[in-house]
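Note that one protein chain is taken out, while the other chains of the complex remain in position.
The block that comes next holds chain A.
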Amino acid sequence: MANARDLIHGNLSEVPAPMALSALNNRWGLATAVDFGSDLDVLNYALTLEYLEAAFYQQGNSANLLSGDEKRYLATIQKDEETHVAALTDTIKKLGGKPVAAPGVDFGTSFDNRDNYLKTSHTFENVGVGAYLGAAGFIKDKAILQAAAGIFGVEARHAALVGNLLDLPAEGGVYMGAFEKPVAKDKVLAQVAPFLTQMKGSWPTGGVNTGGGSTASSQGADNTGLLVGGAALVGAAGAAALMARRRASDGADS
């Protein structure tokens, strides 16, 4: 990513983050300054964040910094994020929208060692928790709300567990108080901006691996999204069962 140069504008990653973001946000679905105009806007916002997280764990887990339980936990987190990407993408398509492309990413020194990896993970997960809670109030479709809430809860699990792996203080590190706190979009974007770089071709790892080699057929069966069968309500339970099946199919490598 460090050589992601544009001959006219130079290295975009050297542009102050807010400027870089405003230059790129049309492409990444981060355009509106304050608000979400539709469920699709929220979904594309969530998709951008999930793309970031999925790429983060793909790179981080490839760096072989972990072992034992930690390695297994982070492998599962990666699969969760990849599943979220796939589910959000399919849902956006089913609603007639256009999924945003995966952003270019540069995680800097995050993968230099275990501590850096887990600390950045902890930040991402807590930002994700706040982002979902901050956006939930804009969601109008209750099936989408159910699914978004279900993803939100899983991000909270990730955040707590990684906080504990880091041996952070229980309160303020593992838990963030008795209530989760919503984070507005502009604050979320400010936190993730340092990791976004100029888009350079396709998704860095050549596509989101949702595992099991069954992605294409699953999509053909129209059951990978947050919604199944058009507008029918699938609910988190059904989605969870589906996704658990998907995950079980590639559980052999964890």
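Everything below uses one rule, namely that a residue touches a chain if its C-beta (ideal position, glycine included) is under 8 Å from a C-beta of that chain, and two chains touch if they have at least 3 such contacts; residues count from 1.
Convention: contacts and distances are computed from a predicted model.
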item: Complex member absent from the view - protein name from UniProt, among "Ferritin-like domain-containing protein", "ABC transporter ATP-binding protein", "Pyruvate dehydrogenase E1 component beta subunit" or "Phosphate-specific transport system accessory protein PhoU"; value: "Ferritin-like domain-containing protein"
item: Residue, one of A:118, A:160 or A:188, that touches the chain absent here; value: A:160
item: Touching residues on chain A - with respect to the absent chain; value: 73, 76-77, 79-80, 83-84, 87, 129, 133-134, 136-143, 145-147, 149-154, 156-161, 164, 167, 169-171, 174-182, 233, 235-237, 239-241, 243-244, 247
